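With one protein chain held back, the other chains of the complex are shown just where they sit.
We call the chains A, B, C, D and E, going by the order they appear; numbering starts again at 1 in every chain.
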Amino acid sequence: MNKLKLRSLIEQFFIEDIGEQDITTDLIFSDNTKGEVVFLAKETGIFCGEDIIKTGFQLLNPQINIQLFVKDGDPIERGQRLAVASGEISTLLKGERVILNLIQRMSGIATLTRKAVETLDSSFTRICDTRKTTPGLRMLEKYAVRCGGGYNHRYGLYDGVMIKDNHISFAGSITRAVDLVREKLGHMVKIEVETETKDQVIEAVEAGVDVIMFDNRTPDEIKALIKLVPDHIITEASGGIDLNNLGSYRDCGVHYISLGFLTHSYKALDISVKVSMSE
Amino acid sequence: MNKLKLRSLIEQFFIEDIGEQDITTDLIFSDNTKGEVVFLAKETGIFCGEDIIKTGFQLLNPQINIQLFVKDGDPIERGQRLAVASGEISTLLKGERVILNLIQRMSGIATLTRKAVETLDSSFTRICDTRKTTPGLRMLEKYAVRCGGGYNHRYGLYDGVMIKDNHISFAGSITRAVDLVREKLGHMVKIEVETETKDQVIEAVEAGVDVIMFDNRTPDEIKALIKLVPDHIITEASGGIDLNNLGSYRDCGVHYISLGFLTHSYKALDISVKVSMSE
Amino acid sequence: MNKLKLRSLIEQFFIEDIGEQDITTDLIFSDNTKGEVVFLAKETGIFCGEDIIKTGFQLLNPQINIQLFVKDGDPIERGQRLAVASGEISTLLKGERVILNLIQRMSGIATLTRKAVETLDSSFTRICDTRKTTPGLRMLEKYAVRCGGGYNHRYGLYDGVMIKDNHISFAGSITRAVDLVREKLGHMVKIEVETETKDQVIEAVEAGVDVIMFDNRTPDEIKALIKLVPDHIITEASGGIDLNNLGSYRDCGVHYISLGFLTHSYKALDISVKVSMSE
Amino acid sequence: MNKLKLRSLIEQFFIEDIGEQDITTDLIFSDNTKGEVVFLAKETGIFCGEDIIKTGFQLLNPQINIQLFVKDGDPIERGQRLAVASGEISTLLKGERVILNLIQRMSGIATLTRKAVETLDSSFTRICDTRKTTPGLRMLEKYAVRCGGGYNHRYGLYDGVMIKDNHISFAGSITRAVDLVREKLGHMVKIEVETETKDQVIEAVEAGVDVIMFDNRTPDEIKALIKLVPDHIITEASGGIDLNNLGSYRDCGVHYISLGFLTHSYKALDISVKVSMSE
Amino acid sequence: MNKLKLRSLIEQFFIEDIGEQDITTDLIFSDNTKGEVVFLAKETGIFCGEDIIKTGFQLLNPQINIQLFVKDGDPIERGQRLAVASGEISTLLKGERVILNLIQRMSGIATLTRKAVETLDSSFTRICDTRKTTPGLRMLEKYAVRCGGGYNHRYGLYDGVMIKDNHISFAGSITRAVDLVREKLGHMVKIEVETETKDQVIEAVEAGVDVIMFDNRTPDEIKALIKLVPDHIITEASGGIDLNNLGSYRDCGVHYISLGFLTHSYKALDISVKVSMSE
Partner (left out) sequence: MNKLKLRSLIEQFFIEDIGEQDITTDLIFSDNTKGEVVFLAKETGIFCGEDIIKTGFQLLNPQINIQLFVKDGDPIERGQRLAVASGEISTLLKGERVILNLIQRMSGIATLTRKAVETLDSSFTRICDTRKTTPGLRMLEKYAVRCGGGYNHRYGLYDGVMIKDNHISFAGSITRAVDLVREKLGHMVKIEVETETKDQVIEAVEAGVDVIMFDNRTPDEIKALIKLVPDHIITEASGGIDLNNLGSYRDCGVHYISLGFLTHSYKALDISVKVSMSE
């Protein structure tokens, strides 16, 4: 992740939560009291959030000391100590909720991604994300997908061409749409086409696109369609796939399965903090 | 919601997704083609997002015309048309994903909140949210909770005093913590205390706080504790409550039940768009 | 105060004053010359501005060393040394005016607030501020009021309900306005009603609001009205009160007197700086 | 004033006051109710704030209609109607306080400036401001000074050279300081020197600076010193001048008198609003 | 281009130039005078800047009317009228310089790119840009390259993999570097490798990268190397190529030639404005 961008995001999140001041803590605590906050896993999952904890507390107060006992992508067990931050207790109290809000969500995504990877259980087919991320958090959520063992689809509308039904119908055909794009497109951008029929797959192959997406196809349909696609073209299955039917795609031979739910319907992983004052 | 803040948030979200340009659409579409995008419910739930659809498209292009068929807080059925935006199709294609990403999440929260309200099924006890919101989206998520029939707890650390275990142990006692706060606190801010024992409840009552929270108590424990609390003090149950055991709190007499999962573990409501070109 | 917000405010203020560069200093001083700037009180008052001096200079140059001889809220005498900042003299020259502009205003507010508190001379009734603050400086000015011994009214439109005449006349009655608010309002927000007549006070009491404001009432009128208000409802006098008539409110029994002039018509406290080069 | 900058300032000020929402108004008013807000002078003075009223309300809602009955710089009488804004009443209620906070201050500065101009009562000597403005509001406050009949000193450290005692003592002499500056300075920037003694005035004249400031001099001292200064060099008196002794400077022959109190110790002009609903 | 981003960029550029106000124009012009500004080509080249002219003036004042006589990418002749903006003349005077500063640069890049394309004179090999753009203007400059008939290389470090000598030497070999990247990289990102030797070309081909760059090779060297590269791998020549030797690369068979000078050493195209008042 870009650390300048991360720092500026977290700063904005702290300002959202703290506003003019943490009234409770400011009225009760004197500045010099020291303490520590321990991050504890309350359930089993995949951790994601090293940089959040480090950058977060040090943004509030560079004197805060951080120890991390896990790495991004590590499996964690219920009850496991993940990290300790120590220093001025009023800083710790002001910062812990925002940091938790981020690492619980990121760990939730990493955990769900890992579960998808394990459910699919394929050494060939990879799991990837979509643009269905939480607005404002795309950099963090796509990072979390990677920590869970998934892969990133394009970051936004700017770094990959995705020709969908409306583009095709405006252009007249896949071939024409691809031609229009190629006339102007630089050589570092890949072209993907969404296909819904066998004819479209054939047309896409002939157009020589980089990636062919099978939209809302069953595993059996994909197995049949994929025979039409030469090896050097990447294939992707998308639409209508959830943890229940994901396993059935194990052997259909597609390179990537993109799953919107990884980032739009994850549950925050239960992580808690225990704050304590130094004696 | 504050519309100036909303506009600036959505602008930032569009920039996150569009980046330098929507390469696909810019290379295929000529500017003048008109079309429309229809928002359709793919599952039953509570809608939330009127202002997102209106503000979103008009930020991209003030010529886009919006018709809304539902209001925030309305129940929606699978298959129902929610809204239509019409105008320059390239604008519609650039904007629909970010708008969907927001309204699916907000409707997901509204739907989950409504479910909690219905599960609790109480005309006395209210459901409320927490600070466990997605960083950057608190204004939107707290609005969605209201649309679902829930209530807002404090917005952040700045607009309500919440005395927790660390504050109590630093101050020495609830009484002392409340005294410290009252010495400096303005008269428009409420004071809530987290209590874990019967003695703490008694002490909080004597300290005359505005709100007493019962942290991680069973319905029966709350029933017993609540007898110690005079009518004009508001009570809140928090911790360890989910949709499975929420019903059991129906008759415990507490005023508010705060539920973190409303905003940290909701699923996006399935809403899709159908984009079409004008003939 | 929220230090992240403070830092970003002061940065913006320095940029306003320095622009592209301090031409004079940049053309005359070589970088390494050291010096110090002493802050001196030129009149008697209450000091406010510790964090401004510290955060301000260190934002410009982390090598600047700060010694503070007073604390926020301390009474200061004409001629008293308040603080010394030492280090690169070109930094000191660039920063001193903006810092002075802030601490003179904040100390001016603290001083005026203390004067109001002393004029009122009551151990029961408290002085508080209003929303009549300088746009952009609310966090700083409300802090200064606290340093002077005053209390903060709500921070903005978002953290307290204040039902005024227009709200009442739209709703139809105080009772109806309060009901409308209560239907949706969370439990951490207080409700205040502005009253202008005895009947309105009675109605507000019956509606069970948290705070009743007596708008533009004389001390005698308040004494009479306050008998209608039970002890647990907070009362506030507002409107038409200045330093001349404030003393007459001493024994009227109101809890709070809100004074707009604390933040809209204060005079900057005279504080000067003496900059000198190290030998 | 730069309207892009003005718009962005006012937007930031509204966000400061409204936060997530105006809870009171949002919970009571339905969107369509129309009304108007009348701005009334409560005391005599000089008006300043046309652009604030227009830009302010239209930023919140472009449908708001504004009528202005006065121009910036116009004298206004107690009881005079200054402006009417009409449209959605909930917008009017959300915006009026911030707009008042600005125009009261700006009119306060314009009024005080006019008073200084009238007190001085000179057709030769002009009143000007300083850098002692409220941080964040310099553009607005310097505009208000102009509306009151005063003139602007430099805007900041970037648009005028001001050689002060520290610069002189580092350089070794006024002559040397001016030489250092001239070696690098562009031809569109003026050079002013602060002088404290007759010798310094003589040296400054010889150095050929554009402006000579007499720091903390009495009218008689200035009369004597000014004879040493050729006509084409502008002179400025500064320091220790207030409304009480300002008249005594009437005939001392100085071109400009700079007054810090115009912007650091003004009182907000009393302007009130009367909001009413349309029938 | 993303219009939200464009608007925010131009706003920032106007604020840079106008600052607190355009003193000259504000002191001389009364608001209502109308006029027009005509943009004229002073030399032959390729025009680029439609959106700058439209967005620019309308940001300052939505009443300004714009007529454009050319399209982005059109060749223009010395003396040709490019556009007319009409409306409030004080707005036109405030905006013209910043708009000129942008369109002269963008047209300069488009013109230089067109010259490179014509110099190369190949129907096979394409000209593309690099990351050597002016900081802050990349979106605009890359757009200008496209208008001149060139193509865009990656936008930044985020949307394309470029394996350079340091990456190779850290990884140990091209093969290993590509493997490391592939392990984690999503399928929408292309991989390019910089090669300096024949062995590296062979290794890159075997590693199956998407793009092979020949760094600092002569046309003859490229002709030889390109025989080692299968058709489906894109080739790029880079380094040491200028307008003088560009023609010699005409038949070397490479797909892309990337030219840093297109964006780092262009000359602004001479475009002037003629402002006139309406009678």
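Throughout what follows, a residue touches a chain if its C-beta (ideal position, glycine included) is under 8 Å from a C-beta of that chain, and two chains touch if they have at least 3 such contacts.
Just so it is clear, the model here is predicted, and its values are computed rather than measured.
Shown chains touched by the undisplayed chain in the intact complex: A, C, D, E. Interface note: of C:I18, C:A144, C:I168 or C:V209, the residue touching the hidden chain in the full complex is C:I18. Although one chain is not drawn, the whole complex shows that of E:L93, E:L120 or E:V254 it is E:L93 that touches it.
Here one chain is not drawn; of A:N2, A:N65, A:T197 or A:N245, the residue touching it is A:N2. Touching the chain that is not shown, out of D:E20, D:E141, D:E194 or D:E236: D:E236 (per the contact rule at the top). Residues of chain A that touch the chain left out of view are 1-5, 8, 138-139, 142, 155. For chain E, the list of residues touching the undisplayed chain reads 9, 12-13, 16-25, 27-29, 33, 35, 89, 93-94, 97-98, 100-102, 104-105, 108, 131-138, 155-164, 166-167, 169-171, 177, 180-181, 183-185, 189, 261, 264-265, 267-268, 275-277.
Interface residues of chain C facing the missing partner chain: 11, 14-15, 18-22, 59-60.
Going forward, only the chains that are shown with their structure count from here on.
Between D-E and B-C, more C-beta contact pairs join the chains of B-C.
Between chain B and chain D, the centres computed from C-alpha atoms are 44 Å apart. As a whole-number value, the distance joining the C-alpha centres of chain A and chain B reads 22 Å.
Chain D has its Cα centroid 51 Å from the Cα centroid of chain A. Contact of a single residue of chain E with at least two other chains is seen at positions 2, 19, 155. Remark: the chains found to touch one another pair up as A-B, A-C, A-E, B-C, B-D, B-E, C-D, D-E.
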